[in-house]
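Showing just some of the chains, left in place.
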Amino acid sequence: MTPEPPATETTFARMTELPRSMVTRLVGRMSKRPGSAPGTLQHTGRRKMEKVRLRLIDYDNESIQERELDRIEDAFAYAAEPPVTWVNVDGLHDVSVAQAVAERFGVHPLAMEDVLSPTQRPKVEDYDDHFLVIVKMLSFDGETDSISAEQLSLVVSPNYVFSFQERPGDVFEPVRERLRQGRPRIRGRGPDYLAYALIDAVVDNYFKVLEQVGDRIEELESAAMEDPEIEVMHRIHHLKGEVLVLRRAVWPLRETLGQMYRGEIPHISEETQLFLRDVYDHCVQVIDTAETLREVLSGAMDLYMSGVSNRMNEVMKVLTIIATIFIPLSFFAGLYGMNFEYMPELGVRWAYPMLLVAMATLAGGMVWYFRRRGWM
Amino acid sequence: MTPEPPATETTFARMTELPRSMVTRLVGRMSKRPGSAPGTLQHTGRRKMEKVRLRLIDYDNESIQERELDRIEDAFAYAAEPPVTWVNVDGLHDVSVAQAVAERFGVHPLAMEDVLSPTQRPKVEDYDDHFLVIVKMLSFDGETDSISAEQLSLVVSPNYVFSFQERPGDVFEPVRERLRQGRPRIRGRGPDYLAYALIDAVVDNYFKVLEQVGDRIEELESAAMEDPEIEVMHRIHHLKGEVLVLRRAVWPLRETLGQMYRGEIPHISEETQLFLRDVYDHCVQVIDTAETLREVLSGAMDLYMSGVSNRMNEVMKVLTIIATIFIPLSFFAGLYGMNFEYMPELGVRWAYPMLLVAMATLAGGMVWYFRRRGWM
Amino acid sequence: MTPEPPATETTFARMTELPRSMVTRLVGRMSKRPGSAPGTLQHTGRRKMEKVRLRLIDYDNESIQERELDRIEDAFAYAAEPPVTWVNVDGLHDVSVAQAVAERFGVHPLAMEDVLSPTQRPKVEDYDDHFLVIVKMLSFDGETDSISAEQLSLVVSPNYVFSFQERPGDVFEPVRERLRQGRPRIRGRGPDYLAYALIDAVVDNYFKVLEQVGDRIEELESAAMEDPEIEVMHRIHHLKGEVLVLRRAVWPLRETLGQMYRGEIPHISEETQLFLRDVYDHCVQVIDTAETLREVLSGAMDLYMSGVSNRMNEVMKVLTIIATIFIPLSFFAGLYGMNFEYMPELGVRWAYPMLLVAMATLAGGMVWYFRRRGWM
């Protein structure tokens, strides 16, 4: 199962920016360029940065070295040797970076293809001397109530971790900080533990996103109860879509982490498996919560619907009360507005006041009836 | 797999009180302090008590000793020796207690982290010479119709049981009473049986909570049938959320107890497994009932909805009857109120009474029609 | 795994009658008396009879003996010896009966506790020299449209069957009749076949209950179609709850019978397993039907809802037709009822008849329009 290197067949084309419809966001995959072979290295994402940013951290228990690189080739000397090397690649549009890594370390072309197409489902794949993990970093934009997903790909061997992502900006500052502070737990362990630490940071961030979504849902619940405008419905609907985005990122991660902590990936030590079991538990919690949020959103929709029908009811009641009181009264007024020559009542002295009293009594009776029915 | 002690890297920080949104209550986990390593011992819960309360019960078949401790270290001599020692820790904010236990008995840091973050899912984890069980104590607040969950963590070895919880107040008085009375079944058995007895007390309490929730649901059903106000809908919606809280506590417990009674935890004797099978059955019953309550709540919502539309129908019927009878009558009254010079009917002697009779006939016909349609 | 006899620790307390809320009926379990140990023998049901009724049938291929007993101890001599002994205990409030059986035949305390608390889920549990089966007898009360469940517990060993239930009245008369008639199939076989025959009678009775519920549902469907009153909705809702009760009795029984026919219980002969497979099939049919009834009930609710909205539509149409015809006419009548000095039409000779014709034309046009729209 030694994969053939992509060789001449591979075209390292730059992709232009593509528009992103909702379904693309949900599918997370653009069709490949027609005519390209599977395993062809090309970036199928839409974002383009000025320059790929390369950051290297090389450490063991005694020392740590941190630098920005100009060329990915500068990292190879570090990565080939025992102290743990972490190379963080921000920007995927320059496929020559990925190609160089793939060629130097014999990374499987299908693995690199996955790295470059930023709409993969989370997964772990084991190759002979390295493994690939794909997870999704999520962030919640409070302006648009949208969750955006950023793919993080980790290529891990006994000597290095390459982490790839499309845009700069990540959730790893705490990990870097712990590396710098020389904490023995992370500095004394291998790349598998580093990979765990990065995934742990990603999953930790999910909770933050969940809290933000949850806060928004609470707002919408209040709005649905107090002021059931159609916009509330639209926002609930929109948020449902966002929770779908979240689910799609998290569900496959559960299985991925399960494979990792159960020892199906040979490069992960037993000790790290114990920690991965912990992230797995957190991931299950995230899934639980996402499912709960969906139910709460459905509940909010029910609230909105019943709020709307409640308001409708009130409108109907007011209409009914007014119409039911005044329509009969108007009839009697109309009756004595008729111009028949022989209407004996018209000449009666107290007819008018008596009619007024009768009308007041009728209206009062109506009101009493409505009160008894609980309509007023 | 000998876990490294948290050592210098661990910061035993006090946490300030954090606000608790609905989602937090449902997620049951706050994000860790940025920059902290996994396995760092810190209390991530929100409650703070004046002082951690430590209660020790040390017993075997012959004798029992019960005391309050000032320092956790006082318990260590008891816990290290054969007679069964139960140390109940109320309050988690002083992490030095947990740290001392962890260091003295080699409890795994990840286990202690779980103990201190009070939003874990129920689970059991086996370590070399002890195991950790996490369950949720539930209580129902009749004022606010809310279920609150309190995490109970048990660290169990062949000599001791450490039980940790955030707040004082538990459901264990019956267990203590049985210990004091010297019942042979509990006094003659090991810490695994004690752990079983504590979990059994917790699960028994679930039934009480279920009954309280069920009573509330019955009230709401009656209200939905008799007086479908919007508040009924809001309360049903609220209670649905509470049942979600309950489910989240109970579903994972089932699996946990399954692992325990099937002998996956070496420290649990076969005899105790038989009893755990019994709690497992009760737990399944609780889940069954929780699911049933959810269905009943959905049914109550249907009841409310149909009650609302029924009321709406009645309103509409009254409006229709009144309007349909009087609008035509008013028209005829208006007709003879016109001021045309040549309206021969106006001069007819019996026109007015005849019109009155015609109107009465028309109204009577309408009433008859409505009765036949079943509207009156 | 030799269970300790309940000994002095066990309190054989009488329980007072407890009220039974819906949730209790659905949960089927009252919380134990605080302070009682697990495995304590106490009756947690609510019913109380004057006297426990004990009926013994002792038979083999040649002979059969049937008698009523005063004391449970009178049965022990029979039960200890080879001919098959069936002791039927009606009434659980006198726990001394259960205690005596437990002590004499070494029945496990947890098993006896299950027998005495009449809200267990159906299950089978194997002990060393006997096994326990718990099933539910159901009956449908046509007055209140309610299904009531009565727990039947069978303790079966190679020599005897003890059957326990709370109230007198069972579905076993056919079995007794076959025993009396000396049918070789039942008389020539062991207690395991007798247990099968009893369970078969119970499951057969489920079909009767299903038919009764089904008949009621058909009535409700007709009512929902023809006369969608709110009471129909309430009865559908009520029946849904009853089907939940039925499900809770039947679902766990399936698994129970599965364990029994697959040979997981050593005391059941291969031949009897074949018959149990048959009951298992019937049980699956019952579950199927119960699920179908639930769907049919949901369908009936949809029928009701659409019937209601259909009726509402008709009401609205009548209102609209009447109002739409007469409101414009009334306007024109009002127009010529105005008192302006200069209204030339008023003096025109044929104005009044012409107006009448115009009004009739307008009304006729409206009617034509409504007919075309299909509203009349």
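Odds and ends about this structure:
Here the chain labels run A, B and C in written order, and each chain numbers its own residues starting at 1.
The rule we apply is simple: a contact is a pair of C-beta atoms (placed from the backbone, for glycine too) under 8 Å apart; a residue touches a chain by one contact, two chains touch by 3 or more.
All values reported here derive from a predicted model rather than from experimental measurement.
What's in place is 3 chains of the same protein, and the file's complete complex has 5 copies in all.
The definition used in the following text is that only the chains that are shown with their structure count from here on.
Shown here, the protein chains touch in a chain-like sequence that does not close on itself.
A turn of 70° superposes the CA atoms of chain B on those of chain C, with the angle given to the nearest 5.
If each chain is reduced to the centroid of its CA atoms, chain B and chain C end up 27 Å from each other.
Note: centroid distance chain A to chain C, computed from Cα atoms, is 43 Å. Of all residues in chain B, those that touch two or more other chains are 309, 312, 316, 319, 323, 327, 330, 334, 337-339, 343. Chain A contributes residues 173-174, 177-178, 183-186, 197, 200, 204-205, 207-208, 210-211, 213-215, 217-218, 225, 270-271, 274-275, 278, 281-282, 284-285, 288-289, 292-293, 295-296, 299, 302-303, 306-307, 309-310, 312-313, 316-317, 319-320, 323-324, 327-328, 330-331, 334-335, 337-343, 373-375 to its touches with chain B in the complex. Remark: chain C residues 1, 3-4, 7, 9, 21-24, 26-32, 34-39, 110, 120-121, 123, 227, 230, 233-234, 237, 240-241, 244, 248, 301, 304-305, 308-309, 311-312, 314-316, 318-319, 322-323, 326-327, 329-330, 333-334, 336-339, 343, 345-347, 349-352, 355 touch chain B in the complex.
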